[in-house]
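Missing here: one protein chain of the complex. Every other protein chain is in place.
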Amino acid sequence: MKDHASLAQEFITDEPRTDWHDETLWFVRQKRDKAAHGLPEWEQLREWASGIKDHTLSNLNTYLTQFEAQAKANGIQVHWAFDGEEHNRIIYDIIRKNNIERIVKSKSMLTEECHLNHFLQSNGIEIVDTDLGERIVQFRDEAPSHIVLPAIHLKKQDVSETFHKHLNTEKGNNDPQYLTEAARIHLRDKFVASQLAITGVNFAIAETGGFVVCTNEGNADMGAHAAPIHIACMGFEKIIPKAEHLSVFLRLLARSATGQPITTYSSHFHRPRPGQEMHIVIVDNGRSKQLGRKDFRNSLKCIRCAACFNTCPVYRRSGGHSYHTAVAGPIGSILNPNLDMKANADLPFASTLCGSCSNVCPVKIDIHEQLWKWRQVIVAEGYSPKAKTISMKIMSMVLARPAVYRFSGMMARKMMRLVPGLFKNKLNPWYKQREMPEAPKDSFREWYLKNKK
Amino acid sequence: MESRDKILELIKQNQPEAKSLPAVTINSVISFEDNYQQFKTVLESIGGKVELVDSIDAVKDIFLAETSSGKMVISTIPTFGEIDQKLSSYTAPQLEVLERAYLQATLGVAENGSVWLYESQMVNRLLPFICQHLVLVINKNAIVPTMHHAYQKIDVARDGFGVFLAGPSKTADIEQSLVIGAHGARTTTIFIVGS
Partner (left out) sequence: MKVGLFIPCYIDQFYPNVGIATLQLLEKLGCDVSFPLNQTCCGQPMANSGYASYDGGCDKNFVNNFSGFDYIVAPSGSCVLHVKEHLQDDANKEAALQIRSNIYELSEFLTDVLKVKNIAASFPYKVGFHNSCHGQRGLHLSSMTETVSPSFSKPLQLLNMVKGIQIMNPKRNDECCGFGGTFCVFEEAVSVKMGKDRIAEHDANEVDYITGVDVSCLMHMEGILKRNADKIKTIHIAEILNSQL
């Protein structure tokens, strides 16, 4: 499997497209800044959100139990899944039991994480993703490249071609208005005919046993209110203690995500409508393990706003697919090593540790510090390339011995002057697109001894 | 029950030491000179339409005039006339052609242009989403400054469903260009009653 660095390199090959990707997401980041700066209490809100989540994580057992009891009392059926496979199995069983053939799904990163579509497909069941961006990537048989803007890696020409192929839209008509209208008509039919709606969950309220789903398009509501059965899937960290806490999170979520003051729809589900069946699947899938990792547990505070994606200078220039996981970007890089350290050992290194992610995070996750800590864990567990380990060992030995350091430094400078080809060659990744620094005759120390002592 | 107990047990083992819940003190949050003006400005900036009317009768007249248009128009506002007894059980195929829905909302939020709707105000949960055009009515004095104030006034679990709804349905999934009218209503008009 290719790692982030090589996938990123492929992405950058098309430089104008990379620039477009970068600028588009930077524009979203700027909208976020404007929204944040519009609220004098912004930093206080982040502090509250972070504190509420910290408190919740420290009482998770109680709140989940309370939530379950309340939800059941509300007439919602509650399921628990230890991993992605069990999550998929629970949904499959509901589908089977009710002989369901037509399914619509609104955006849920959890179902992406569990590879639900793929699982159902291999069991002969089709799901229709109804978020416009997700429908686009589904038609193209791709994964979303961003958790809020799933098709941000595509240009309108790509969408036009895809829709021409699948929805028979006019060839070459790239107008987003026209293309969205085509999707609206196509998906309305799916909503109206659906037998099951699957949605994600943005927040689950322990106190009341209800849950909140946020969308701009209205697709979660169209699905959930039209279908006779609604299944909502949530990672267990979605829980918050009380309804009043929603004020803090809803004020932060959309502003952080897109710069909107709130999403168009913030839907609060508490009971199935008469005659409807409502299910909640509460999923662990590695979360309880992450909770036990002291240095990494507060990654579970994430509300999936994607502000860290939009601000990340690496993400903007490497695209979501270069992270080869369902959740990309900085938060993905601290969540995924927990799920599979070997396969995702490259991700914590896909960062300059600039720290911008931690600054925008509405729940104040110390993302860049966790990236640094994951690097240590990955090395300690032996998932770092051998050659790197050897060079680091040598380097640390040299730097611990002043005389050896001085000698090597002097030799290196000499070689750079005398045999520049040793450094200026294509095996040196620095030199590929950058000149080497000049090698001065004297180091600072040598100058100091001559001039100051 | 096996996974449930396993998950809860692991959580119990792994969750950190108890941390206290921060107090959210809402007297320190933003306030506006004129909640109505703020509400209008924000809602218009996200594609909604705002009309100030002296009396709800003005909206009722518009509704009544429209009922003869031949298109499906529904109101759930009691003073506008009798509400169809079967409305709550209408399904998506029946409501698919709904042109316009008139609903009373509970309150408006100045900071973000959203209104809160209880299920009882929708009668049928599909109404505000499946209609092509949505018309909402709120009282001018029911506009609160922020979401904190809004949650103090509503009981989210009173009905089986409720929603904060801000403007028309929209998407920017194609090249980040904003398109109004994704899956839900193409237009959202809010009549604000008061002077």
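Structure notes:
A and B label the chains in the order they appear, each numbered from 1.
The working rule: a contact is a pair of C-beta atoms (placed from the backbone, for glycine too) under 8 Å apart; a residue touches a chain by one contact, two chains touch by 3 or more.
No experiment lies behind these values; they were computed from the predicted model shown.
For the chain that does not appear, the touching partners among the shown chains are A. Across A:N123, A:N168 or A:T352, the single residue that touches the chain missing here is A:T352.
Only one residue from A:Q157, A:Q177 or A:S396 touches the chain missing from this view: A:S396. If you put the hidden chain back, the residue from A:Q157, A:Q376 or A:N425 that touches it is A:Q376. Annotation: of A:T130, A:N216, A:T311 or A:T325, A:T311 touches the absent chain (contact as defined above). Residue positions on chain A in contact with the hidden chain: 4-5, 8-9, 12, 15, 18-19, 22, 26, 33, 36-37, 39-40, 42-43, 311, 313-314, 317-318, 348-356, 358-360, 372, 375-380, 384, 388-389, 392-393, 395-402, 405, 409, 412-413, 429-430, 432-440, 442-449, 452, in rising order.
Definition applied: only the chains that are shown with their structure count from here on.
The mean-CA centres of chain A and chain B are about 29 angstrom from one another, to the nearest whole unit.
Of all residues in chain A, only 24, 27-28, 39-41, 44, 47-48, 51-52, 54-55, 57-61, 64-65, 68, 74, 80-82, 86, 130-133, 136, 149-152, 154-156, 159, 176-177, 179-181, 183-184, 187-188, 191-193, 205, 208-210, 216-219, 221-222, 225-226, 236, 241, 243-248, 250-251, 258, 260-275, 282, 284, 288-289, 291-292, 294, 297 touch chain B in the complex they form.
If you check the complex, the residues on chain B that touch chain A are 3-4, 6-8, 10-22, 24, 28-30, 42, 46, 88-89, 91-93, 96, 109, 111-114, 119, 125-126, 129-130, 146-148, 150-152, 156-157, 159-177, 179, 181-185.
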